[in-house]
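Note that one protein chain of the assembly has been removed; the remaining protein chains are unaltered in position.
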Amino acid sequence: MFIKLALQSLINRKGSVVMTILAMTVSIFVLLGVEHVRHQAKESFTNTVSGTDLIVGARTGSVNLLLYSVFRVGTPTNNITWDSFQRISSSRNVEWAIPISLGDSHKGYRVIGTNHDYFKYFSYGNKRSLTFLEGKPFEKMLDVVLGFDVATKLGYKLGDKIVVAHGVSKTSFSLHDDRPFTVVGILEPTGTPVDQSLHVSLQGIEAIHIDWKQGVKIRGSTLTIEQIEKMTLEPKTITAFMVGLKSRIATFRVQRAINNYNKEPLMAILPGVALSELWQMMGILENTLRLVSALVLVAALLGLSAMLLASIRERQQEIRLLRVVGAPPFFLFLLIELEAILISLTSIFLGAIMLYFCLELVRDLLISHFGLHITSNIFSNSSPIFLIFVIFATLLAAAVPSFTAYKSGK
Amino acid sequence: MRIITLLFSFSLLICSYCFAGSHEHDEHHHDEHHDDEEKHGTQDAHLHGYAEANVVIDGNSLEFNLDSPSANIVGFEYEASTQSEIDTVKAAEKTLKNTKKMFSFKGTSCQAKKVLVDVSALLDKKTDAAHNTEHDHHDEHHHDEHGDDGEVHSDVEANYQFVCKDGSKLKSIALVLLNSFPAIETLKVDWVKDGKQGSVKLSGKSNEVEFK
Partner (left out) sequence: MIALELQNVRFCYHSSQDDLTINIEHWSVKKGERVFIHGPSGCGKSTMLNLLSGILPVSNGSLCVLGKNLEKMSNRERDRFRANHIGYVFQQFNLIPYLDAINNIQLARHFCNKNKHHDPREEIEELLQSLNIAQSDWRKPTSRLSVGQQQRIAIARAFINTPELLIADEPTSSLDSNNRDHFMSALQSLVTKHQATLIFVSHDTTLAKNFDRKESLNNLNKGSGI
C-alpha cells in the first residue's frame, strides 16, 4: 500500500517528476561514466603492461616512451641501435627481450616489427600470453600476423595480401605497394593495443625500406623479393624493446645499469611506474571531472528536493486526509523519502542504460584513438558503491521536504 | 546525444592536453640535466627537499634503496671538516643504519639482512676508508657502480635488504625515515611487488607505500 501510494502519487505528477528524473538520469550518467571510464582506462593500461618488467628506448620522458612503445600514442623521438639491444638482451639478468620497430601503418593501424619472442614472451592481464585464433607466427620475411580487431574490422583472412604504408597517417600516400605482406596468423582478442596491431618480422620492416631513403622511394630500384630474401637483413635500429627479468629483485639495478649505459643514451622505464606517473599527472583532471560530476549530481538532487517541496504545498489536503485515517507524521516523512528513492532508482536504471548504449557507441572510437578498451559492463568495479552513495545523498536531499511533510502533519 | 558528444569531445581534448603536457614536462626535465647525463647517465634531479627511493619485493626478499641529496640528510653538501660536521654525518649514518627508525612494515614482519649506507661524499678519505672496510664483505655490483661517480656526487645513498616472514602478505611500508629526516619534503618511491609496479610521492604527512 505504502509503495503503491508513493508510486501513484508520482504518476499523478508526471510532468515535474519526469523532468526531475531526466535531470537525475543525466547526472548519474555523468557520474557513472566518469567513474567507469577512469577505472577502465587504468585497468586496461595496467593489464597491457603487466607482463613486462622494463621498457627500454631512446631518452625521452618516461610517460612518452611508455605511450609510444606500448600504446602507440604519439611518435617515437629517436631509435636505438640493434647493437645495444643485443648486448642488453644477452646480459645475465635478462630472461627475454622483445624488440619493437614502429613507423609504418596499414589503414591507420600500426605495424610492429618484432621477432618470435613477441608471441612467446609477451603477456598481458593476469599472466595471459598471446594465442592464435587462426594460423601461426610469421615465418617468411613478408608474413604478417594480425591483431584481432585489425582482422575483424578490415575483414582479412589467412592468405590475404596487405600493403603497408609508410608513416602512421591513415591517409598516407607513400605505400610499400611493391612488397605486399601475406596474412599468416590472426591473434585472439586481448583487450590491449595488440588487437590493433599488425606484426611483421624485423626483416620484413627492413625489406620494405631497402630502397627507400628519407622516407621517399628511390625510383628505378628493381630488387626482386627473391634477391632481398637472399640478403641478410639485420636491422640497424629499433624503436624500443620490452624486457622480462630472471629475478625481479634486480629490476632497479638493471634499470640503473641501462640508464648508465655508456655506448648510447638509453632509458629504461618500469611501465607500471610510468603509468603511476601518468595517473599522477592526470590526477587533477580526474578529480576535476569527479568534482564536476558530483556537482551535477548535487544540482539534480537540489532539483529533486525543490520539486518535492513544491509538491507538499499542493498536497496539504492529502496530508490532512492521511493524518485523519491514522497515518502518523513519520509515515508522511517516509512517504516523501520513498518517492525520492523511487525517482533516484528510476534515474539510476535509466542512467545505467544510457551509459551502456553510449559506451557501445563510442567504444570503437576509444579503441582506435587511444587503444582504450572499455567494457560496457558498468557494474564491475566501484560503481555499486557510488550508487549506494547516490541513494544516500537522495535520502539526505529529500530530508528537507520530508521533514516539511512531517511538520505539516503535526 | 548532444551532451554526450560534447562531454566526450571535452574529455578527448583534456586527454590530448595531458599527453602533450607529459612530453613537455619530461623534455624539460631532460634538458635541464643534460650535462649531467653526458657524464653519469641519468643522474636524477638534485633538488633539495626531494629524494628518490625504490623498493622491490620478490618472494620473501625485500630490497630498498634510498638516494637523497646530502643536504636533506645532514644539511650540507661539502666534505665535513669541523668536528661538529663530522658528528652530524656520523649521527645521520647511525640513524640510516637503524632500520627501526627508517621503516615500519605492515602485514608481515621483515628482518634486516644487509644494510649499506654510503656517506662517502661527506667524509674525507681517512674516515671514508674506515667506513668502507666496515662493509668490506659486500661485493655488490651496486658498489662497483659507485666507483665511476662516487667522488663527484653529493648524494647519500643507502641500500637495505630484508627477509620477510611472508612477502605476499606485506600490505604497505610506512617510511618513518621521513620523520627522522624532515628535510626530505617529497620522497618519490618506485615499487615492484609480485609483478605489479607503481610509484608514489610521499611526504611527512602521508608516509605509507601501499602495494596495490
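The letters A and B name the chains in turn, as written, and every chain counts its residues from 1.
The rule is simple: contacts are C-beta pairs under 8 Å (C-beta built on N, C-alpha and C of every residue); 3 or more make two chains touch, one makes a residue touch a chain.
Computed from a predicted structure; not experimentally measured.
Novice: Indicate each shown chain that the hidden chain touches within the full complex.
Specialist: Every shown chain touched by the left-out chain: A.
Novice: May I ask which residue of A:Asn12, A:Thr75, A:Asn287 or A:Ser382 touches the chain that does not appear here?
Specialist: The single option touching the absent chain is A:Asn12.
Novice: For subunit A, which residues touch the unseen chain?
Specialist: With respect to the unshown chain, the touching residues of subunit A are 1-2, 4-5, 8-9, 11-12, 317-318, 320-329, 331.
Just so it is clear, only the chains that are shown with their structure count from here on.
Novice: In whole angstrom, how far does the Cα centroid of subunit A sit from the Cα centroid of subunit B?
Specialist: 31
Novice: Note which residues of subunit B are touching subunit A in the complex, please.
Specialist: 3-4, 7-8, 11-12, 14-15, 18-19, 21-23, 25-27, 29-30, 37, 40-42, 54, 56, 58, 61, 63, 65, 141-142, 145, 148, 190-192, 195-201
Novice: Show me the residue ranges of subunit A that touch subunit B in the complex, using the header's touch definition.
Specialist: 26, 30, 33, 37, 50-51, 53, 59-64, 67, 73-74, 127, 247-249, 251-253, 256-257, 259-262, 265, 267, 270-273, 275-278, 280-282, 285, 289, 358, 362, 365, 369-370
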